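In this view, the complex is presented without one of its protein chains, the others remaining in place.
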Amino acid sequence: MSEQASIKPAALRARSFPGLAALRKILREPMGFFGLALVVLILASAIFADLLAMYDPTKIAPQNRFQGPSLTHLLGTDHLGRDLLSRVLYGARIALLVALGSTALSLMLGIVLGLMAGYGPRWLDAFLLLVFDAMKSFPTIMLALTIVTLAGPSMVSVVMVVVMVSVPGYARIIRTQTIAMKTAEHVTAARSMGAGTIRILRVHILPNIIGPIVILASMDVPVVIGIEAGLSFLGLGVRPPTPSWGTILNDGFANIRDSSWIVIAGGLPIILTTLGFTFLGETLRDVFDPRLKGR
Amino acid sequence: MSAPLLSVKDLRVVFSVGGTLSRLRGHVTAIEGVAGVSFDIAKGETFALVGESGSGKTTLARTLNGLQKVASGSIHFDGKDATSMGRAEMKELRRRAPMMFQDPVGSLSPRLDVRALLAEPFRIHGMSDRDLDAEVRRLLTLVGLPVDFASRYPHQLSGGQARRVGVARAVALDPQLIIADEPTAGLDVSVQGEVLNLLNDLRDRLGLSMLIITHNLHVVRQIADRTAVMYLGRFVEMGETEAIFRSPAHPYTAALLSANPEPDPDRVHDRIKLPPEVPSVMARPSGCEFHTRCPFAQDLCRRNAPPLRVNGGHQLTCHFPMNTPAQAGLEQAQ
Partner (left out) sequence: MSSIRGSRGAEMTMTTDQNTPAPALDIDALSVSFATDGGTLHALKDVSFSVPKGRITGIVGESGCGKSTLINAILGLLADNGEVTGGAIRLGESADITKLTPRQMRDLRGLQISTVFQDPMGALNPVLSVGKQMRDIQYRSNLSKREKDARSVEMLRQVRIPDPEKRLTQYPHEFSGGMKQRVAIAMALMMRPQLLIADEPTTALDATLEVATIELLKELQQEIGCAVLFISHHLGVIAELCDDMIVMYAGEVVEQGSVRQIFRNPSHPYTRALLDCDPARLHERVKHLPTIPGTLPDLRNRPKGCVFQARCALAKPECGQPVTSVEVTPGHIARCIRTNEVTA
């Protein structure tokens, strides 16, 4: 990466143009515009939660329990009198941290293992495939329960669950693409110049196969947010009092009969984030791989 | 005469096909892609390999570049045995005898720009400390491309331009021998001439040797000093290019030469017609391996493999040559 980027500004310019063009294309699609806007909104609220939140999200104020939405508390308060808007904003941090962090981690592991399986010797490929299949064969919930039982409920456990669930899929895609590219003429040409394995993988194979998998991963982000919220809802994820959309949902669920705004405050951000990332991911796919459009 | 730059002796390359099961059932599991080939390339010489697809010419080239394992025989490059080279020595060999591949655009990494593509050989061989921008400019100028092509990507190049980039990459690290697999495949005629002129010019200016693999005989005539004709992994005829064109001695060579449609609607073609089906290397014919397609085959050809006839620089394996190598030499002398 650094090598290609460091060559000269001309190369950089050439590289940034397609990026800008892609952004323009995304914004031209209504779905892309909406998705991008939502994702930016959520990212901003997570990043600037400190500035935006008017209250401490964990500060208990029993005198303010179960207040409906008002000008002082835009989304109301929960059963402990905590400001729900502040909790939602800080909850975005947790959700995005888990979603982006674990997706990035899965992607990295998936790429490394996939390249190893695809380019390495046959026995390694066979072994890694066996591992991927074994990991894939666990039902997500069972796997989550097992990990949480062993490691205790925490954010780290959630990340582990997500990584174990998504790595095999990514790795398999990378593996197939690597095998297809292994005999491509430009790869043979690189070999014939004397390039080593690492260089071939990094410079001549990976840049050509990474696009689709990144788009796939961006479409997986909402799934991960769902997993985090789900585990936290069940009490297997982020521990109270740390605000998470899942725990807010759980708090609201317990009191759904007399204060419905809590469930809404917890559920709405999940829906919006899911929609945002899904729309953005689909538009990205259409922009970068028009062949798949409309499928 | 000085020692040849490349010397290949009785080279065999074997592929295994099928798995353990077919081996147990007694099927053929090893096929000879290259079956005992010997030739030398002198310094500054251009040597051409011709043959139909499946004749083993590309396999031979890939073997010389270390991309294919040698079953037996020897390859000496500049006096060193390439079949017993370690990793570092092999890398050095690849620097000095680079290979150009068939597909001009496809052999360039699609996500690298021309600058990165041309800097790649220097990076691979640990020479990133050089002024790579200057090297890129030098190479682009050498192959006659504008310097601003450095920021283009392979898909933005035409076939001829991509081929020039390939040539530039091959000559980047002061090679001694360039192995070019179908250097003009897929190029328009006007561009084909440009590429051949460039290769001829570079050979003269840089004192290179070249091994050209092609099925296009017109190309061979314009570029090669000596030519070998391959059939089923063996040389059936080898000699000075002009001698082979003037008086082909092997019926296969003659058939290949006569199969070239010429841009003259009134030309009466006196063709040697070959049955189109090439026998498989998995079931090599008996005797002379060409007898199944040879219009002049006799009983002897079906029974006995023809001996290697050597006459000066001309080699031939045929029982009943159309012109003897001696005649070929004679005609050329006239």
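Letters A and B mark the chains as written, and numbering starts fresh at 1 in each.
The definition used in the following text is that a contact is a pair of C-beta atoms (placed from the backbone, for glycine too) under 8 Å apart; a residue touches a chain by one contact, two chains touch by 3 or more.
Keep in mind the model is a prediction, meaning the values are calculated, not measured.
Participant: Quick check: which displayed chains does the absent chain contact?
Facilitator: Contacts of the unshown chain, counting the full complex: B.
Participant: Out of B:Val191, B:Cys301 or B:Leu316, which touches the unshown chain?
Facilitator: For the chain that is not drawn, the touching residue is B:Val191.
Participant: Looking beyond the chains shown, say which of B:Leu5, B:Ala255 or B:Val281 touches the absent one.
Facilitator: Missing-chain contact among the listed residues: B:Ala255.
Participant: With respect to the chain omitted from the figure, which of B:Leu5, B:Leu202 or B:Leu217 is a touching residue?
Facilitator: Final answer for the missing-chain contact: B:Leu217.
Participant: Mind listing the subunit B residues that contact the chain we can't see here?
Facilitator: Residues 52-53, 158-159, 188-194, 196-197, 215-219, 221-222, 241-242, 255-256, 259-267, 269, 271, 273-274, 276-278 of subunit B touch the chain absent from view.
Note that only the chains that are shown with their structure count from here on.
Participant: Could you please specify the touching residues of subunit B with respect to subunit A in the complex?
Facilitator: For subunit B paired with subunit A, touching residues are 62, 65-67, 90-91, 94-95, 98-99, 101-103, 106-113, 115-116, 119-121, 123-125, 128, 132-133, 150-151, 153, 169.
Participant: Using the touch definition up top, name the residues of subunit A that touch subunit B in the complex.
Facilitator: By the definition above, subunit A touches subunit B via 3-4, 7-8, 10-11, 13-14, 184-186, 188-196, 199, 203-204, 207-208.
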